[in-house]
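Working notes, beginning with the structure itself.
All protein chains but one are shown in place.
Chain naming follows the written order as A and B, and within any one chain the residues start at number 1.
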Amino acid sequence: MTPTFSLAELAERIGGVLRGDGRAIVTGVADVGEAGSADITWITNPKYVEKLATSRAAAVLVPTDFGPTPMPAILCPRVDRSVAKLLAAFAPAIAKPETGIHPTAVVHHSARVAADASVGPRVVVEDGASIGPRSILRAGVYVGSQTIIGEDCLLWPGVVIRERCTVGNRVIIHPNAVIGSDGLGFYFDGGRHEKIPHIGGVIIGDDAEIGACVCIDRAKFGNTLVGQGSKIDNFVQIAHNVRLGEHCVLASHTGLAGSVRTGRYCVFGGRAGALDNVTIGDGARIAANSMTAKDVPAGQTVSGFPAQEHRKELRVQASLRRLPEVAAQLRELLARVERLEASKHDHP
Amino acid sequence: MTPTFSLAELAERIGGVLRGDGRAIVTGVADVGEAGSADITWITNPKYVEKLATSRAAAVLVPTDFGPTPMPAILCPRVDRSVAKLLAAFAPAIAKPETGIHPTAVVHHSARVAADASVGPRVVVEDGASIGPRSILRAGVYVGSQTIIGEDCLLWPGVVIRERCTVGNRVIIHPNAVIGSDGLGFYFDGGRHEKIPHIGGVIIGDDAEIGACVCIDRAKFGNTLVGQGSKIDNFVQIAHNVRLGEHCVLASHTGLAGSVRTGRYCVFGGRAGALDNVTIGDGARIAANSMTAKDVPAGQTVSGFPAQEHRKELRVQASLRRLPEVAAQLRELLARVERLEASKHDHP
Partner (left out) sequence: MTPTFSLAELAERIGGVLRGDGRAIVTGVADVGEAGSADITWITNPKYVEKLATSRAAAVLVPTDFGPTPMPAILCPRVDRSVAKLLAAFAPAIAKPETGIHPTAVVHHSARVAADASVGPRVVVEDGASIGPRSILRAGVYVGSQTIIGEDCLLWPGVVIRERCTVGNRVIIHPNAVIGSDGLGFYFDGGRHEKIPHIGGVIIGDDAEIGACVCIDRAKFGNTLVGQGSKIDNFVQIAHNVRLGEHCVLASHTGLAGSVRTGRYCVFGGRAGALDNVTIGDGARIAANSMTAKDVPAGQTVSGFPAQEHRKELRVQASLRRLPEVAAQLRELLARVERLEASKHDHP
């Protein structure tokens, strides 16, 4: 069943103010260039306004102070928030998994599973583990010995959480992520790398979201920490004993080496990283494709490798592009100096 | 059973012309330096011809116009194509999985599975999903609600495909790849990152091949697209709403950020990437370890970060290597200018 709303209903639902005829029927969401006559779209930047002229969209979400539009509009104080509500309104209904333990799941008799939790097919829950109220473990999830999963969590298929880890409440973990694997730790002895035991664990704070195929290694001792509200994209590596602060965002392929510490509200762009033992202050940003080898002060944006203050790096990048011409200028200057030197000798 | 062919049989089978005695028996394929007396090898570049002198190989595949060789040769108009046929000829027989649904699979009663499909042990197929004729789902694959798998697909163990995705025909997906996970999308409100629902899906075109541990995120709305015939290597990240064109090749660790669009026949080297919203033209190439922050015209090769035209980048790289000497030259020139200035004052 496709969700269907009148424009007036939608405006109310997403927290905006209707401008124009509220009776139009909307059945979907689409890009401005691809919207059909029953779709709603959005635009935030006035420079794209001309795209509206040729759009077939039934209506458009715009910021509150946006100028006239060729179709009905919903004026929104925060377009991003309203778009999120819009997408929620049109989300297809997905059957919720049944509560209880699927007959193909293997749950140890000493594990505790809340009565209203949902443990899906092929899930394995080891001895002493605990699954909190309303948490959903999709097919094939593995929960190790003595690991604790909080309330209202959602673990997608193939997630592996090893022993003695703790996952907070309302945590989402995407498919095939691995929590609590041993870190890379060896000492060199007799020509061989000998394993350093990793006897610590991992603690993931409330409301964190962990992407697909993410690896968060357990600590050598103590715990690797993911702060509450932090959002981690696919393929991110969190090494042993990292302490990631609260409400950080780490884009895909980012890597935090051993014992990195970050403050709150840090942002790592795609394929960003930090070498081991680096400390990163509150609100610092590591740009995409950049890796810091030293501490980053709070609030600073760094880029490049080794990363430096972003404005400095931009200047270096700009100079770099002109480098071949610098070499040419240098050659020319040398020739001119040589001529000057020669002429000096002409005038003794 | 080791496959065994006479050289004459092989020449015919791989589309080449025999030169020399066709009765030699070949039982394997090996590198020129490691081939035994019953192995066949190949060589494409005349500069490696001296390696043949010491090779024990029974025969060698060479291009049609290749000079004399110390052992029988098969002359091939396209060596790469003939090598592929050669490897196919020597591929060990692997028992084909039985058709039907393995007793340990969990298939929802509303899912449709073609009679000649093969659903392996521990596979889970959710409600409303569909598995096409002759498709093979190896052990532990997960197919979400209403997801459609086409004909003749091969899904290796641990593949997770979430709800409402579409996989075309003859698609190969390697182990532990994740299709249709939520993209990284949040809006910031009240000091927290609030989740943006991802109500779209993923569509994978015919003949695509998806590597192990690849992540292809579902769209916020509409669909993330992988064009037909595109080949994606391990650990590649395809973010939400990306539109990857047809017949592209993406090497390992490549990342395409949100809403990147590419044309047909694009190539990404290892650990290449594109920042969000970038558009890449037909046949463009992003070199290994390079990331583009802006659109790339059709046919252009770019490298570096931020990526620029490859020839420009090469010039910058060359200048960069000489940079310490540029600084030295500059110091020397300064000294000479100072001497000139001083001598000028000597001649008032």
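Methods note: a residue touches a chain if its C-beta (ideal position, glycine included) is under 8 Å from a C-beta of that chain, and two chains touch if they have at least 3 such contacts.
Predicted, not measured: the structure shown is a model, and the values here were computed from it.
From the options B:T4, B:S37 or B:Q317, the residue with contact to the chain not on display is B:Q317. Contact with the chain that does not appear here is found for just one residue of B:D21, B:E34 or B:D189, B:E34. Within the full complex, the residue among A:A57, A:I131, A:V178 or A:V249 touching the omitted chain is A:V178.
Against the chain not displayed here, chain A makes contact via residues 104, 106, 122, 124, 127, 140, 142, 145, 158, 160, 162-164, 176, 178, 181-182, 184, 186-187, 189, 191-199, 213, 215, 217, 220-222, 235, 237, 239, 253, 255, 257, 271, 273, 275, 291, 305-306, 308, 312, 315-316, 318-320, 322-323, 326, 329-330, 333, 336-337, 340, 343, 347.
Although one chain is not displayed, chain B still touches it through residues 28-31, 34, 78, 80-81, 83-84, 87-88, 90-92, 94-95, 102, 104, 120-122, 138-140, 156-158, 172, 174-176, 207, 209, 211-213, 229, 231, 233-235, 247, 249, 251-253, 270-271, 288-289, 317, 320-321, 323-324, 326-327, 330, 333-334, 337, 340-341, 344, 347.
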